[in-house]
Each structure stands twice: as C-alpha cells, then as structure tokens.
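A single protein chain has been omitted; all remaining protein chains appear in their positions.
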Amino acid sequence: MRNVDILIIGGGPAGLAAAISAYEAGSRNILILERDENLGGILKQCIHNGFGLHTFKEELTGPEYAQRYIDKVIEYGIPTQCDTMVIDVTPDKVVTAVSRGAGLEHFKAKSIILAMGCRERPRGALGTPGWRCSGIYTAGTAQKLVNLKGLMPGKKVVILGSGDIGLIMARRMTFMGAKVQACVELMPFSAGLKRNIVQCLDDYDIPLLLSHTVIDIHGKEHLEGVTVAEVDPKTLKPIEGTEQYYECDTLLLSVGLIPENELTNMAGVKISQATNGAEVNENLQTSVDGVFSCGNVLHVHDLVDYVSEESAKAGINAFKYVKGELKENEKTLEVVNGFGVSGAVPQRISQKIDEPISIMFRPRGVFKKAQVCIDVGDKQVATKKARIFTPGEMVTLKFKPEYLENSGNADKITVRVEVQQ
Amino acid sequence: MIDVVIIGGGVIGCAVARELSRYDLSVSLLEKTDDICNGQSKANTAIIHGGYDAKPGTLKAKFNVLGNKMYDEICKELDVPYKWNTSLVVSFGQNGHAKLEELKEQGIKNGVLGLSIIGQDELRKREPNIGSTAYEALLVTNGGIVCPYELTQAYAENAAVNGVEFYRNAEVTGVEKIDGGWKVTSKAGTFTAKAVVNCAGLYSDVINNMVSEDKLKIVPRRGEYYIVDKNYADMFHAAIFQLPTKMGKGILVSPTVDGTVLLGPTAEDIDDKTDTRTTAFGLSKVLKYASLTWEDIPRKKFITTFSGLRAHCDRDDFVLGEAPDAPMFFNAAGVESPGLTSSPAIGVYLAEMIADKLDSKKKENFNPIRKGIPKFREMSDEERAKAISANPDYAKIVCRCETVTEAEIREAIRRPVGARSVDGIKRRTRAGMGRCQAGFCTPRTLEILCEELHISPLEVTKFGGDSKYIDSYLFEKGDNENA
Partner (left out) sequence: MKREITCIGCPMGCRITAEVDGKDIVSIEGYTCNIGKKYAQEELTVPTRMVTALMKVYGTNQPISVKTSQPIEKSKIFDCLKEISKHTVMRPVQIGEVLLKNVCGTQVNIIATKELE
C-alpha cells in the first residue's frame, strides 16, 4: 500500500491544474493517476481553437493548452502514472488502481482530488425510436475517431444537439470532406457559444433547426436517414405534420454531458441532483473529509480556463487539508438555486469565510436585460447585471466574506435571476 | 453425409446442438446471420417462467415446467448467471382475484408447486416500492431470471468443444428429400444429413413448409422494452408481472441478473419478420403500463430501448418433434415464450429422439462443463491481481461503465463460436451495455477486433452485413510521401 498525500484521479486539464497548484503551494507528495496512455484528457482530441484566452491571453488549440500544463508537471517532477485506471475509492480514502505496468495497486491517500471529467449522453438515454443501426455516434466519440484515429465515420451527417461539441464536429466533418445536412436543436435556443454557431454552422451554410428533434431513425443495418420534426417550444413534443426526412449515413449526438461519478459514488460522496456532480463547499471539499472535486466531474464547464482556475483552488485546498490548515466551519449555509438558476456550485458555504469565493451556475433559459441577485437569508447582498444570460454560458459570481456579516440565523444563500420590467 | 444439420443458432438451436453433442454424431449448425443469438434469444424479458401461464395440456406448459426444473443443473454446468428471485403476477385494483385464482389453478394443473395468492401486507413487505394501486398478487416461488445471451453462448461453446461445427452467414434456401436423408442448401454451402432440426425461430414456418404439407404460419409479434440504469437495481426484487392479456404476459418490471431493470414488452403483431424497430407508440405504451407497477419511473435514467420479435405460431403452441410427413425432419418451431425457460428441456427431448432414431451411442469423452470468460468486475482484489499477473490484458479496462477488460474482449473473440462484430463482443462481455452505450469503449473495441481478426477498421461491423462503423480513412492511402 503506497501512501500519497494528494492523489489526483484524472490527468486532464482539471487534474493537471490541481497538481501544479498543490505543488506550487508546497506539496511534494502528489500522484496523478490517468487511465489513458498520455496526459491531457479530453483536450487531446479538441484540436480546434478557443482555449487559453483567459489563462494565457492567447488563443490555443486543446493539445497546445494541455501541453503547457504537462510541461509544468514534468518540470516540477510531479509523479504521474498513465495507462492506470482507478477502479475503487473507499470512504476512508483507499484507492485501488490497475495498470499493465504495476498490476493491481492500493494507495492510502491523505486527500483525493476527483477530476474524472464527464461522458456523453447516448441515443439509448433519449430513447429515440427506429432502427438500432450502425452510424450513430456521440459527437465526442466521432471526434476521437476522426482527430486521433484518422477514421471517417461517414460522408453525410446530421447533428442532433447544438451544444459546442456538436457545432465543433459540424465544422470538423465539413473540413474532412463530409456534407453536414443540418444541426437539429430541441430547444428554441442553442446552448453553444455564439462564436461556434457562426464559425461552425453559418460559415458553411449548415442550417440550424431550432425547436426540432429527430423522431425516427432509418436504416436496417447502416444508418440511411433520419426523420426530423418541429417541436412545440413549451411541451417539446413533436408537432404532427412537420416531419421531414434527411438522408444521412452518420448521426452525431451532442445532447448532454454527464459527470462521470462512479468512483464518487463508491467513495460515499453525496451527489447533487442539480449538477450530477459531487456536493461541495467553498473549498471544493465534498461530504467526505479530504475528498475534493473539480472540473467537469463537478459540473460541466464551457471554458477550460475556468476548469483550470477551479482546479487550482482544489489543489491548494487539498494541500491545506493535508497540513491540517483547512478551516472548516461547523455551520454551513445551503446555496439554493432560485428562479432562472441551475446547478449553482458550491452547494454549501461556511458561515465564515476568509477570502472571496466564486459561485458558478448555469442560467435556466435566456434572459435579456436581467440581473442575478444573491440573497443571504432574506437579505439581498449583491447583484450582477448583464445584457444577456444564456444557458450556453456559465455565470461566475463573486461572493465576498462581508456578505455573511450579520447573517444571523440565515441558513440559505439564494442565487436568482431577476428580469427588469 | 453428416448425421444432423440444425437450422438456427438461437437458444433452442444451440441447446439442441449441445444435447446432440453428447452422442457419437456429426452435427453442424447453420446460422443465418453473422452470429449466434441474433434473433429472439437476445431480445426478450430474460425470465425463467414458473409455468402457471401456459394452458394445461400444451407443449408450452409441459416444456416450461420441465425446463424450469433443469435450470439449476444447466446453469451450473455451463456457468450461466441466473437467480431464483420469484415472480409476482400483480392485480392492480380489486377486480383481478378471479384471474389470479385461474392462473394459480392452471399452474397447479401444470405441476407447478409453491403458488399462492398474497395480499397487501405481504406484497408490500416483499416489494415496498410497488405502485399504490397494487392490490394482491400470485406469488410464484419457482420464478427466476437468467442471462439469455450468455445461456445461448454457453450452449454453443459447449457444443463446439464437444464437436459441433458452426456455420455463420448460412441462410438456408432449400431443404430437399434425398436418398438417406436431406439436402440442405445454404449461403454457406450445401449440406447433406440424415436428420434436420428446424430451430429457425421467426423463419421456422418457412423451413417447415419447404418439406411438410402440415403447414405452419409464424407471425412476428413485436415487443418493445426500456432498460433502466443499475442504480435502480434494488427497486424491485421479484419479476413483477401484470395480469396477462390474450396477446401475452403483459408488461413487466423486472430486475435482470446484471442489476439493470427491464420495462416491457408490448405485444404487436406485424408483417415484416425483420422489423426490430422501436416505435414512439410502443415505447410510450411500455411506460404507461409499467407506471402501474413503478409509479416513479426515473425517465432520466434510461440506458437504452430495444425491441424483439417473438415467433408466434398460428397454432398457439410449440411445434416439437418429427414432422408427420417428413421422416427425420424435426421441428422446434413456433418457440416463443416460454421458449427460453423450455430450452433445456427441448434440447434434451429432441436430442434423445434423434439419437434414438439414428441408433447412436453416448460419447465417452463428452464434457458437460463450460466455464465462462472470467469476469474482472466480479473478482476480488486478490483474484484481480492474480488474473493480471497471468494476463496483463486484465489490467486494461476498455469498457468503463461495465468494467470490462481487454483480456475479456480478446477472449470473447478467440473462444469457440466467438465474437466477430461489436455486438458479438457486447453480448459476450457486456462491453458497450452500460450507461454510455459504447461511447467510451468503441474506438478501442474497433482496434481489438482489427487486431484479432486481421481486418481493417473499414471492415468492422456492428452486427455483420452492412452495419459498418468506418466509411474511410481521413487521407487517401497512398503514394504521397512528401515530407
């Protein structure tokens, strides 16, 4: 049984940033366990631009962004083990992992940082009727096949879901010679970045069909086409008579990302229904002492820069925990998702905090000329205005220590959207 | 000329093959598709039926009860996961008592023991999560669940190890009487045999009608299902039935041996024997009826949906045995539910009949034992460490959701009657059956198939035929080596 002070599960952007910040804070007993052959996580297949604007003031591709962190990990000599899959985490922080190189290993960790990222919602979860033919992929799996394996799934594509991965793949498939027929989006708005709508769809005259969905899949053995119908914006049910057939040999699904929390469950960590990720406090510590969570496994991010920022905090706090310096308050306030707010993180904030912290959430809908309000108990303590709040863009609020002064018996912090009349 | 040709590689064909392989006979099994277990056998409710449902005096009743009693032995010999978790036929509302009594009487007539009608208290003690309108139920203590594709696979492997030859992509296009037996023409060649066994499921009428005037008609009866995530494994303990209708046993909510929960099936007669589509109407019907049993179905936690076609015969019973006007042509036709439960008994029945007619002796070296692929996910840490040191491929986890290792996937391909496609691997290992539905494991599974079968990624299929994954390489393979 190996003893590790800070054991980081996942060597993608979250794990890398956490490791580096833990090292820079002074820790010298860190270990990253990564299941893939190299570090970098999902960034390895994100060969498009748009990473690092905030972190490096440069626009980088995914692999380049990852390499900056990998270079630092190498420079610092932080131990990493690739090709190593963690298969168990107990509530008393014993981690079991398997690898060809070392067989089955146990690690006793003083602290654990969960950084496993997320996976994609498949067709099966949607229950889309029709044939169970080949040619249907989630956008990320297709991305891996194209960008890393050099394999083209097909020539005529329909994309279901206008999240960023779907949009990026619309452009990538077009670049590699396929014809993308349409991007079909269930909601009346797209959850992707505007920039991606313009540069991945508009640039290539790929129609974006809002309030539409795929209602039937055709092709006994291989995909031949899909039936797309308009949906009622309120009920999201297909409208009879609006069905249209799109010929295609590839259907890419970009219909949701789900934090990969099997290990989190094994560790006995409490999971939030709202985010599908661990419930954490302002230190990113979960309900299990010494277990922290950050990155997409905590809640699905839009920009990797914020993953790095969040994970850096987790790394620092994990080290503080190891040193016994992490001040935990007995009393915490619950962060409540008010009107228009979904998945606020952290879910709990200590009654007294020393430094400002970030509360992040996703707007539940499109709000123009609105402001976000933070209430401690019944008292409004802060607002943040914006010209627009949209589900595609996570909102970050600063929560200052003084907000908690004179909070009395308040046990809730509510984050809510207020639309100006 | 060989001794026996078996047409059809579902659970019945493979059971017959294994039972025949006990004898000194040359046996070949012809499967139409690219893999065994590609029809009803892979798309059913996976229940070991108690035997109260079939009408007394029918073959369905007889072989259900016989087969049920054989499950302990067969699953032990063949290393197939199964569980005696009981069945409950639940009456929702107070008007079902007469029907429950009727089913109980029927069961008793069929020779089923341990049937009783239970009221609210016991019902809710056994199933605290059952719907609020559940009133009373028929408790079937000899009801169980099994893994139908592992059973089929195990039968096939054991048959192969004991000498049966398996042919894939071998659709039978003609069966003709010749001197001394039969000439069977198929897409994999022509076979001549002393005896033919028709286990062709949906097409058992087509095969029978090639040789017999005693015509059969098989109507495909489609059933659609939902599979719910393993997180809900503990919601229900027994297989929960509702009162049966004239179309079948109705819509169940049943745990599976893998820890998922099955909802379904519907029962819809269709024309097309290949139409395994799911439909919006069928799926919504499943949820509507299943909601009686499970009022709070977690709609965000479905893993997948599927449909299966039952081979419903116009005689409303199995057709088993020698065709009256075609000596040495044996039918196992119209085997729909309770076919899975009956399979061990049907296998023995037909094998004994054929062996007797061919006057053959039992083999001395028949090996009844088949061990499944050792499953990493079921091992203890010590067992895992040992497996890895013997085979480092056990340390490489390919399917994250179901914890399936590379060793198991390679073994699934290498074994007798092994996998040749992604779905073949799926059924033999569970890789791709989990929550992400092969999103994570697909690229690696494709690579392993290429390595083991010496094919290119362009040739890998989901289930044979045209079900390819990859259209082309990114760049034309070629002569440009401009560096």
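For reference, chains read A and B in written order, and residue numbers begin at 1 within each chain.
The definition used in the following text is that contacts are C-beta pairs under 8 Å (C-beta built on N, C-alpha and C of every residue); 3 or more make two chains touch, one makes a residue touch a chain.
Computed from a predicted structure; not experimentally measured.
Trainee: Looking beyond the chains shown, say which of A:R2, A:R28, A:H54 or A:K194 touches the absent one.
Mentor: A:K194
Trainee: Give me the chain B residues in contact with the hidden chain, please.
Mentor: 457, 473-475, 480-483
Trainee: Over the whole complex, note the residues of chain A touching the chain we left out.
Mentor: That gives, for chain A, the contact residues 47-49, 59-61, 63-64, 67, 146-151, 175-176, 193-195, 197-199, 202-203, 387-388, 390, 392-393.
Operating definition for what follows: only the chains that are shown with their structure count from here on.
Trainee: Could you state the distance in Å from the CA-based centre of chain A to that of chain B?
Mentor: 38
Trainee: Touching chain A in the complex: which residues of chain B?
Mentor: On the chain B side, the touching residues are 226-227, 274, 276-280, 282-283, 300, 302-306, 381, 384-385, 388-389, 392-397, 400-401, 403, 435-440, 442-443, 457, 461-475.
Trainee: Can you list the chain A residues touching chain B in their complex?
Mentor: Within the complex, chain A contacts chain B at residues 35, 83, 85, 87, 96, 98-100, 103-104, 106, 119-120, 122-125, 127, 129-135, 137-138, 140-141, 144-146, 148-155, 176, 215-216, 220-222, 249-250, 258, 260, 262.
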